[in-house]
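Right, I'll just put the structure down here and ask away after.
What you see is the complex with one protein chain gone and the rest in place.
Lettered A and B in written order, each chain numbered from 1.
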Amino acid sequence: MFDFVKTVLIALPKGFYTTFKHLFKKPVTLQYPKEKMPMAPRYRGLHYLEKYEDGSERCVCCGLCASACPADAIYMEPAENEKGERYSEVYEINLLRCIYCGFCEEACPEEAIFLGHEYEFSNDSRDAFIYTKGQMLANRPTKEKPFKKIIRKVRRIF
Amino acid sequence: MEKKILTKYIDDPNQVNIDTYLSHGGYKAFEKALKEMKPSEVIEEVKKSGVRGRGGAGFPAGVKWGFIPKDNPKPRYLVCNGDESEPGTCKDRVLMESDPHGVVEGMAISSFAIGSHLAFIYIRGEFAYPARMMEKAVEEAYEKGYLGKNILGTGYDLDMIVHTGGGAYICGEESSQLNSIEGERGMSRMRPPFPAVAGLYACPTIVNNVETLAAVPFIINNGGDWYASMGTEKSKGTKLFSLSGHVKNPGHYELEMGTPLSVLINDLGGGMLDGHKLKAIIPGGSSTPMLLPDQIDVKLDYESLAEAGSMLGSGAVIVIDERTCMVWVAERLIHFYRHESCGKCTPCRDGTGWLEQLISRIERGEGQPGDIEKIESLCGNIMGRTVCPLGDAAVMPIESSIKLFRDEWEYHIQNKKCMVKSEFAFK
Partner (left out) sequence: MSDDSNNINLTIDGQQVSVPRGTTVLEAARSIRIDIPTFCWHPKLKPAGSCRICYVEIEKARTLMVSCATDVAPDMVVHTASEKVLQGRKAVLEFMLMNHPLDCPTCDKGGECDLQNLTFKHGVDDSRFDFKKYRHIRDKNSTFDDLRIGSEIIRNQNRCILCYKCVRANKDIFGEQDLGAYQRGNITEINTPPGEQVDSLYSGNLVEICPVGALTNTDWRYKIRVWNTQTVDSVCSYCADGCNLTLWKDKQKIYRATSRRNDNIDEGWICDVGRYGYQVPMAEDRLTTPLIKKGDSQVPATWEEALGLISEKFKKIKDERGGVCIGGLISPNLDSLSLHTFSKFFRMVLNSNNVDFRAGYKMLPEKADDLYSKLTSLPFKISDIEKSDLILVLDSDLTKEHPIVNLRVRKAVTQKNASLFALNPITTQTGGIATDEMVYNIGTLHALLNGLCISLIDQNLTQYENARDLKNKLSPNTIEEASRISGIDVARINSLAKAITEVKNISLIAGELLTSSINREQLSGAIINLCLLAGIFDKGQVGVLSQAANSKGAEKLAVMPHLSERSILKIKQIWDKYPDNDGLALDQMIRSSIKEELDSMFIIGSNLMLEYPDGAVVKEGLEKLDFLVVADICETETTQIADVVLPLSTWVEYDSSFVNLESVEQKFKAAIKPVGFSLPAYQIINKIAQGFKTPLFETIDELIPEIKTLLQPDDSQNSFENCAIEYIEEKQNPEFEIPLLITNELHHFGYFTEKSNSLSNFCSEAFLEISPGLAEKLDVKNGSIIRVESEVGKINLPVKISEYIDNDVVRAYRNFSASPVNILQMRKRNIDRVKLTVVEGT
């Protein structure tokens, strides 16, 4: 009898209490893709290339990102523009190879490449994962992310 | 007081003419050397006199002449250094424009002594008038047969070329001067080899100051012992001092070595201008460390000044009075040296530029704490680490200025203005 009281009358309501309590709580899961998680400021997603305020590219094709890349995912070819400046004529990242370690943004001396918050870039062909310079420039977020400042600070330390 | 030997006839306007010069006993010494002495005897006599290089380094001239290798078959050259570019110095100019034949005779005797048949006199570009006088003197000497082929029938040939420079301070340094004569960019050479071994066109060359060479005829005429009897034990003879700055009677004065500085400033120079107080003395041209007023009794010779922490240099005494800001002085000096650095070696080329920017920042009142230490450290990085002495010359007055007048520098940085209020300072 005591056992009955202990299991049915006490334990069951106690268990159901937890269940019903969560019924009225805000759910943890999100209705992706309708809803999206807020990103951590230093989340490393899809790369993008930064520009100067006058619209010119920051990247000078120095090759340090390609050197720093542990997965050898970056390929670039420099060229000279009409002003005699160096720029990258070809800048490609193989997103299938990339491990999103962020070494490239850390190596970049010109603050040109960043890993953004974009993570939805699935595709159905392998070629589409060769991410070109045009795509990376277009992917630039409209307003500056706060983590840029953190990255600058980190770079100053090392 | 003044002991006029080199400058005895300096005030005679006709001294530039060879006839007047001859009437004063000119070219007697040259004749004597040619006819009665052997080159080695001339060198011996000059060694005995103990005359030291008057350009600044103070190296005994006779010893220098002895450095020419005896077995070198190449021709030898004599170069007379008339590139008097040390700020404050105006002694060679006087000799060249008022007594050019004395210089020519001295050069001729020296050429004979070292066995040279071609002598150059290098005059700085700005000295147009002295150069004209020297050219005229050389021409006259050729006419009278004191230069050219078979001089005075002794079979000795000597040609003399008056060479004007482009007006670079660095060309007063002997190896740069040789480069300049060769038509190269005026940049100092590495030593060794010294010019006495491989100088002009890689041939043995002796470079001497105008004043040194001008003293040679007197040594030959009167003997080395006579010359050595003047001056102190190690600094012998007389020397021309150029007095400038805040004194009543600036100018050039010929004094016996070892005369106290106070005699030059107070007695000959007539004391301070407008009765102001003495603040500092630069005793040997702008590139030497400064002296304080309490050192005014120091004797003017190589050793005493070295003991006092400065140098005799070219004998240009610059007197600075109380109205002058020492940071301003340093800025003027470093500006000069930055401008005149030849650009060959890194510490001098870049260091002077940096120092000028730092010092002028302090002078403008934009100095930051730590600037003085930075200047001291930069001076240390330049001092003794350059090809030629220009680097040392640039930093020595600054180092001594900071050492002696540190409070003034600090006042500049802390209060963004000058301690001294006068026209010679930032207001």
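We adopt the following convention: a contact is a pair of C-beta atoms (placed from the backbone, for glycine too) under 8 Å apart; a residue touches a chain by one contact, two chains touch by 3 or more.
These numbers were taken from a predicted model, which means no experiment stands behind them.
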Touch criterion as defined above, residue of B:121, B:329, B:342 or B:420 at the omitted chain: B:342
Hidden partner chain, residues of chain B it touches: 168, 185, 190, 192, 338-347, 349-354, 357, 374, 381, 384-387
Touch list for chain A against the chain that is not drawn: 60-64, 66-67, 78-80, 83-86, 109-110
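As a working rule, only the chains that are shown with their structure count from here on.
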Length of the line joining the C-alpha centres of chain A and chain B, rounded to whole Å: 71
